[in-house]
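Of the protein chains in this complex, one is absent; all others appear in place.
For clarity, chains are labelled A and B in written order, and residue numbers in each chain start from 1.
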Amino acid sequence: MIDFGFGLSRSSAVRLDEVDLTLYRKLEKLEPGVRTCMSCGSCTATCTAGPWSGMSVRKVILDLQRERASAEGHGEVRKMLSACMLCGKCSMVCPRGINTRHLILSLCRIYEEKK
Amino acid sequence: MDSQTVLIIGGGVAGMEAARQLRLLGCEPVIVEKSDHLGGHVAGWHKLFPDMLSASSLIERMSESLDGITVYLKTQVASMNRLKDGFSVMLTNGTGLLCRAVLIASGFRLFEASRKEEYGYGVYDRVITNSDLEYWFNTGEDDRIPDNLSNIAFVHCVGSRDLKAGNPQCSKVCCMTAVKQAIEMKERFPDAEIWCFYMDLRLFGKKYEDFYINAQRDYGVHFVRGRVSEVSEDIDGRVILKAEDTLAGRQVKLKADLLVLMAGMLCNEDTAGLASMVRAEVDSDGFLRSRDNIFRINESSRPGIFFAGACTGTKTVPETVAEARAAALDIRNYLNGND
Partner (left out) sequence: MRERFATGFDPFVLPFLVGMIFVLGYCAYGIFRILFQLSRQDRRKFLLSLITPSTALKNIWDIFANCLLHVKLWKRNRMLGFMHSSIAFGWFMIILLGHIEVMVYCPERVRLLYYPIFFNYFVAENESTIGGAVLFFLMDFFLLLILTGIALAMIKRVRSRIFGMRRTTRPSALDRVGLYSLWAIFPLRLLAESFTAHISGGSFLTIPANWVFRQFLGNDLNMLPTWWAYSIALGVFMCVLPFTRYMHIPAEMMLIPMRNAGLKIRHPRKGFAKVEVLSCPGCGVCIDACPMSVKKVNIKDCTVYLNRQIRRGNEKRIEEISDKCLLCGKCEAVCQVGVEGPKLRIAQRASRRYGLTPDYSGIDVAPLVAAAKGSKVLYFSGCMTRLTPSIGKAVTSLMHKAGVDFVWMDRDEGLCCGRPLLTAGRIDAAIGLIHKNEEIILSSGADTLVLSCPICYKIFTERYSLPGVRVVNYTDYFSELVEHGRLHLTKGDVCYVYHDPCELGRGCGIYDSPRKLIGQAAGIAEAPKTREESICCGGSLGSLTLDFSQREAMTRNALKNLYESRADAIATACPLCLTTFSRYSERPVRDLAEVLDASCSG
């Protein structure tokens, strides 16, 4: 067959009705505060690890909700989490009072169970 | 008790308008105001959205309509006791008063911006609040505002929607105020770039959206969706804001010549004390509890005690005026026994 240089590419849209929320549900159980995130970005703005790694708690939560974190081998969330220094600034500034440090530690544990 | 005396606590927009209406309805209103002037917070404002009406002319007009009504300035309620069909009130100026009904129109207080330590209000020289800015519009006096400004930042939700600041509620008017002030600043400093940092833009009222569009289209105001989380000071005295542009998913920094904090609205601190004198209730949001929030916003759960304005929640000026009139009517009906 002749290769014309383009193939079928899958849609990059997230099918919300088909999202696999297993990871997110586990996290909800360990840290119910995660549900109250309103994506204000305070945590990311203040993050000590942010400038070096792009760490963003907001993005981590959103990626979990949109399944972007659960696919095996998806490195983005893992990379962000492993950059965290647990300094606690994000939990200080969160207007919804989410215990972000516990959220991060809980996620790190969930990945252990997955292994 | 035959008297038709109604005590109005608070001489702001709500108290003044209620007094005027009550007199037209044949009652005898008495206003008690703790500060030395009528008009409350609005008296210190410059222009009111959405018509850019001059606040001082509005207050002036309202004050004129109060001619002949007893007003006690620099006075507060010392004690209030329920009688069989009214209240016996003692004021801090020594005056005793018998009245049939009480209208609480004690309004709100602005969130003390210095409590959000990370924004550096009171620490850095270039940080002011929305109310400071209005004062400057009026008087032109504020050393913190330099003559040349190239970047001006507005931070929404300072002390609103913030559990850490002790107020999880939206203050409702700050988004619109910020857009209004951004436009006013751009008119004064056409070369300056203006940045509004918001979590959600809540522009719900008549003509508010027009302001938003104007700000974008005609004034080029930048809207960044992200809450500023810390502010530091540069050696030249300018402030450096850190936020996340959540739409771009990037940490952003801005070196600004002026930072305006949109301080939110909280219930006045003496209101809870007033409420306890007549056993009116305080709601979970810190404001006074109405009988319900749909049909009887003006009524407390106690007979003869009525509310108007921002003592039951954040309100815009037109909402407050409308409530004051409604409260006057409610009181009139109550005095006539048509409850």
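Some points to look at:
As a convention for this text, contacts are C-beta pairs under 8 Å (C-beta built on N, C-alpha and C of every residue); 3 or more make two chains touch, one makes a residue touch a chain.
Quick caveat, the model's predicted, so the values are computed rather than measured.
Note that of B:Leu24, B:Leu83 or B:Leu163, the residue touching the chain absent from this view is B:Leu163. Checked against the hidden chain, the listed residues B:Glu193, B:Glu209 or B:Glu233 yield one contact partner: B:Glu233.
The set of chain B residues touching the chain not shown comprises 115, 117-118, 120, 123-124, 163-164, 166, 230-233.
Mapped onto chain A, the footprint of the missing chain covers residues 33, 46, 48-49, 51-53, 78, 81-89, 91-94, 97-99, 101-102, 105, 107-115.
Definition applied: only the chains that are shown with their structure count from here on.
Within the complex, the chain B residues that touch chain A are 118, 157, 161-165, 199-200, 225-230, 242-246, 249, 251-252.
Chain A meets chain B in the complex at residues 38-47, 50-51, 56, 58-59, 92-97.
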